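A protein chain is absent from this complex, but the other protein chains hold their places.
We call the chains A, B and C, going by the order they appear; numbering starts again at 1 in every chain.
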Amino acid sequence: MTQRMENIIEVHNLAYRYPDAEQHAALDGVSFDVHPGEWLAIVGHNGSGKSTLAKALDGLLPFTQGTVTVGSIVLTPETVWQVRAQIGMIFQNPDNQFVGATVEDDVAFGLENRQLPRDEMRTRVAAALERVGMTKFANRAPSSLSGGQKQRVALAGIVAMAPKILILDEATSMLDPQGRQAMLALVRELHREQHLTVISITHDIDEAANANRILVIDDGHLIEEDVPAAIFAQGERLMDMGLDVPFTAKLAAALQQRGITPPTGYQTTQEMEEWLWQSLSNTSATPTKPTHP
Amino acid sequence: MGGNNVANHKLKQEILAAVLAALTIALSLMIVIPVPATHGMVTLCEVGIYTSAILFGNPVGVFVGGASGFMIDVLSGYPEWCLFSLVIHGLQGLVVAALAHRASGVVRGLVLPMLAGSLVMVVGYYLATSLLFGWPAGLASIPGNLIQVGFGLVVTVTLVASLTRFNPKLSKGMIR
Amino acid sequence: HRLDPRNKLMLSFCYIILVFLANNWLSYLILIALTLGAIRASTIRLGFFLRGIRPLIWLILFTVALQLLFSPAGGHVYWHWAFINITQFGVINAGYIFIRFLLIIMMSTLLTLSTQPLDIATGLASLMKPLRWVKVPVDTLAMMLSIALRFVPTLMDEAQKIMNAQRARGVDFGEGGLFKQAKALLPLMVPLFMSAFNRAEDLSIAMEARGYQDSEHRSQYRILTWQRRDTVTWVIFALGLALILICRRW
Partner (left out) sequence: MSLTVPDHGYLAVIGHTGSGKSTLIQQLNALLKPTTGRLTVDEFTITPTTTNAALKPLRQHVGMVFQFPESQLFEETIQKDIAFGPQNFGVAEADALALADQMLTQVGLDASYAQRSPFELSGGQMRRVAIAGVLAMHPQVLVLDEPTAGLDPQGRQEMMDLFERLHREQGLTIVLVTHQMEDVAQYAEQVAVMRQGKLVKVGTPQEIFGDPAWLRANQLDVPRAAQFAQKLATRGVTWPQGLPLTATALADQLAAQWPKG
């Protein structure tokens, strides 16, 4: 109980059932905590219920059972707007979340909802666009932007609101590699600079690798919770969790098939490189290792 | 945690109307079918308005009608018509949405309401054109508009049939 | 160009009324002067305006011809055959209608070329503000109109993509009779509507997530400002109106 103050989000025994789906629940008995300033990744294959979970956190779905507490406010129909004020969310499809007719109008949308005076909106919009590097595009219409640029505008909308928590709901999955990297780099910077708590729902192994902790959701249940290195160590099983197998794990498996035994556990690329180099050069420098009796 | 649903439903309906108006505008600007018989053109404006009105009723119907009527004229360079179109297409959407009732069969539930809406449109433009450019111009507008609404009616009937088949929610009127 | 869009909309509307009030050569002359003045002020080349007339030329000629042939009797009869009379009245009326066409087309081209559609929509919404008193949700309508406008290019793109996909599956758009074309539209329209439903659902959730409760409890980022030059246009307009009213008397 003394730890209560430390958690920015507490989810207890959460369940949700779609109104038209008779058979099974989209979420069932999910409980976890999020610490302030933490980067939490939520993974799971398509249809596992992870997006439902994200929406439930923001009060966008009327969950059937359980409690959600955000910044010590218990989520109820009465407190939903207080909860939402603490959370910024970016969704998958860049086109379906762009509200404004131009970039600056879109960034201002959330501020208008908070009824900020116009002068303050102008300074905040300008600063937010500057932060994500979209100042040049302030007057552009969304149709003239790439998917990556649209997501950066969405991020600017959140920077302008300065929430404590950022939820990325597969926000990079429709972007090309350049757009994805640019977006991730920005989120990393914001996470560091502003002590933003980041919850990223993702299939992308690089995005998951940024996390302090990974939750694995399958069929509406929380099935695993651990640090990335421990999750990544599961090799081929990661595919079932909706993640790609890390390159080092693929290489390790391929080496194993060829009679070479790599070190156990997850290796970063640096570790793998180091180990390979050691193994190759050790022997070429000292052809025969002295064998112990 | 279910209490937020009323506001939610209202917003959903507003956004649905806005996106359907966008769809109607996009279709009208993009797809222009030449009619050899009258040397005129047919657009899909009616299909958008009628389908929205039938599936979602009012106020979606009246908004899609009015907004798309207005914006199509502004976007395609005939702003002199935009206020007339706002009223005429708005009324057209209103009438179809108010009369349509899918439970009472295709003819009585769909076709008759659309005929009423079509009458509003043809008469409306006759009056507006006559007012602007005299009765001969008004008369000249009638054949083209008749083909336009007729085409819209035919496409709408098949489209509504398809859409309701896929989406049980639509056929039960749950979204409405 | 830099006028308040509300002003432009109101001016255009009143201009149409002005065109109706004109009933003799002198008043039309005043109108032509006003129109040319407005075009000069806009610094748009006259060629653009003439281009706007071209697609309507047949309608104009048809109307003018009908007006010429079937005008009510009056004045000197130039030519007579069966029930067709070409009268002095008819010729004059036809001339007026012709000028009316030109004037209205020019003014509307001016409005289109000098104003962004978004501004026209904002202007319209702003002009509707008095309707608040009769409980019309003007702010909501403004929000909806702006969203509609923002989605037009997105949906046009999508329609193009679906058409391409169906064409690759052997659909011929734009070929055959009307009935065949109506049938070919189904593979385009069904997916397009389904996607519009999804987009609307996604967007309303995104708006809620960004704290949108309703249209009243919001502040405004984009505002329109009424400037000195807007007032000047009304002075000129009033002058024109007065002149035309005087001309009518004579």
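We adopt the following convention: a contact is a pair of C-beta atoms (placed from the backbone, for glycine too) under 8 Å apart; a residue touches a chain by one contact, two chains touch by 3 or more.
Computed from a predicted structure; not experimentally measured.
S.K.: Which visible chains touch the chain that is not shown?
M.R.: Displayed chains contacted by the hidden chain, ordered by label: A, B, C.
S.K.: Which is it among A:173, A:194 or A:210 that touches the chain not included here?
M.R.: For the chain that is not drawn, the touching residue is A:173.
S.K.: Among C:123, C:187 or C:211, choose the residue that contacts the chain missing from this document, as touch is defined above.
M.R.: Of all options in C:123, C:187 or C:211, contact with the hidden chain holds for C:187.
S.K.: With the full complex in mind, choose from C:127, C:171, C:224 or C:243 the residue touching the hidden chain.
M.R.: From the options C:127, C:171, C:224 or C:243, the contact with the absent chain belongs to C:171.
S.K.: Could you pull out which residues of chain B are in touch with the chain that's been left out?
M.R.: For chain B, the residues touching the absent chain are 162, 165-167.
S.K.: Which parts of chain C face the unshown chain closely enough to count as touching?
M.R.: Against the left-out chain, chain C lists 158, 161-162, 164-172, 175, 186-187, 190-191, 194-195.
S.K.: Mind listing the chain A residues that contact the chain we can't see here?
M.R.: 45-47, 92, 146, 173-174, 176-179, 203, 238-240, 242-245, 247, 250-251, 253-255, 257-260, 269, 272-273, 276-277, 279-284, 287, 289
The rule is short, and it goes like this: only the chains that are shown with their structure count from here on.
S.K.: How big is the gap, in whole Å, between where the Cα atoms of chain B centre and where those of chain C centre?
M.R.: 18
S.K.: I'd like to verify one number: the distance from the centre of chain A to the centre of chain C, where each centre is the average of its C-alpha atoms, in whole angstrom.
M.R.: 47
S.K.: Rounded to the nearest whole Å, what is the centre-to-centre distance of chain A and chain B, using the mean of the C-alpha atoms as each centre?
M.R.: 42
S.K.: Multi-chain contacts in chain B: which residues touch at least two other chains?
M.R.: Chain B, residues with two or more chain partners: not present.
S.K.: Considering the complex alone, what residue numbers of chain C touch chain A?
M.R.: 118, 146-147, 149-150, 153-154, 157, 198-199, 202-203, 205-213, 217-223
S.K.: Using the touch definition up top, name the residues of chain C that touch chain B in the complex.
M.R.: Residue positions touching the partner: 12-13, 16, 20, 52, 58-59, 62-63, 66-67, 70, 93, 97, 100-101, 104-105, 107-109, 111-112, 117, 120-121, 124, 140-141, 143-145, 147-156, 159-160, 173-174, 178-179, 181-183, 185-186, 189-190, 192-194, 196-197, 199-201, 203-204, 207-208, 212-214.
S.K.: If we count contacts the way the header does, which residues on chain A are in touch with chain C in the complex?
M.R.: Chain A reaches chain C through residues 55, 58, 60, 81, 84-85, 87, 89, 91, 93, 95-102, 104-105, 108-118, 121-122, 125, 141-143, 157, 161.
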